[in-house]
Structures are given as structure tokens and as C-alpha cells.
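One protein chain omitted, others in place.
Presenting subunit A:
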Amino acid sequence: MAEVMRSETLNISNNTSSLASPELLHVLAVDDSIVDRKFIERLLRVSSCKVTVVDSATRALQYLGLDGDNNSGGVEDLKINLIMTDYSMPGMTGYELLKKIKESSAFREIPVVIMSSENILPRIDRCLEEGAEDFLLKPVKLADVKRLRDSLLKAEERVFKNMMHKRELEANDIYSQLKRAKI
């Protein structure tokens, strides 16, 4: 066989999705209230999500591997699809956590949802301006979580479809090159 092959190879890995596992969103929930942590964990589990709960923004950063001096780090292979954080927490607030996440190259694409028991418009605006995906009023309802999950799954599906389409185009491109080289 003639050695006209290009060095590129088609790399279709099995895991083309960024989902933690098939159809399971992995959510990181941050809240300083023990009652709310239990509550949000339950809401997420009932909505078929994988959940990790922490009690402070600092711990959230630790979990993400962003607590070092560099904030471009991040833990390898950590797949988080959504971060939900309470707004008012002692120490670092949810707003400050949001900013840190958006500053990080590893995690800025992850949607961050802010939860608060207070309906303060300037606060909501500030969070959305800083890049929050959504702002939920507490107590968070099951319907809110389901809505979030559905829109995230749709977004994942779009990304997946685009990726497959791109792969298809690449495959077609290589195929035509091979044809031209008369393999």
C-alpha cells in the first residue's frame, strides 16, 4: 500500500461529552447553612444529578483546585457541569466565588447559579453582569432545578451534535483526500 497517508489520524474518543457520566450532570453546591445544604442536595439527587456539597466558597475553590496562587490550575479530570452557590456566606460571598470562577481559564465556562433568600434587584443585576447563568430565589423549588438541568442537557446535546458534525466534516475531508490520492 502506498505510503500517502497523512499523519493525522481521526481521533474519535468514546467520551465526546463533557458530562460526568451518561446523562448525569455533576453539580457542585455551596451553602453555609446545614439545612439548605441537605435540601439542595436532595433537590439535585431527585433530579438525577450527581452532587458534591461544600459549606463555604473557600472549600469550593479547594475542591476545584483554584485555591493556590495560580488560578489557571484546576484539578485534572474534574468534571463539573454546574455550580450552585448561596449568595450571602461568611468569609467569601457567592458573588466573590462567581468572580473567581469566571477569572479561571479552567472553569470559566461552567455555568454558575446564585441562590439567595433576598430579592434585591441591584444584587441580581450585579451577579448576572458578572456572568451568572441564573439567579434563584430561595427556597429553591424542584421545578427550578429541573428547568436548569433540562437547559443544561440541551446545551450539552448541542455541543455534542456540533462536535459530531465537525468530526463528520473532518472524516469527509480526509476521505476525499484519500480518493484523490487514489488509495
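The criterion applied here is as follows: a residue touches a chain if its C-beta (ideal position, glycine included) is under 8 Å from a C-beta of that chain, and two chains touch if they have at least 3 such contacts; residues count from 1.
The definition used in the following text is that contacts and distances are computed from a predicted model.
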item	value
Listed names "Exportin-2", "60S ribosomal protein L27", "Histidine-containing phosphotransfer protein" or "Protein transport protein SEC23", matching UniProt entry of the absent chain	"Histidine-containing phosphotransfer protein"
Among A:43, A:61, A:83 or A:114, the residue in touch with the chain that has been omitted	A:43
Absent-chain interface as seen on subunit A, which is shown	32-36, 38-39, 42-43, 46, 88, 90, 117, 138-142
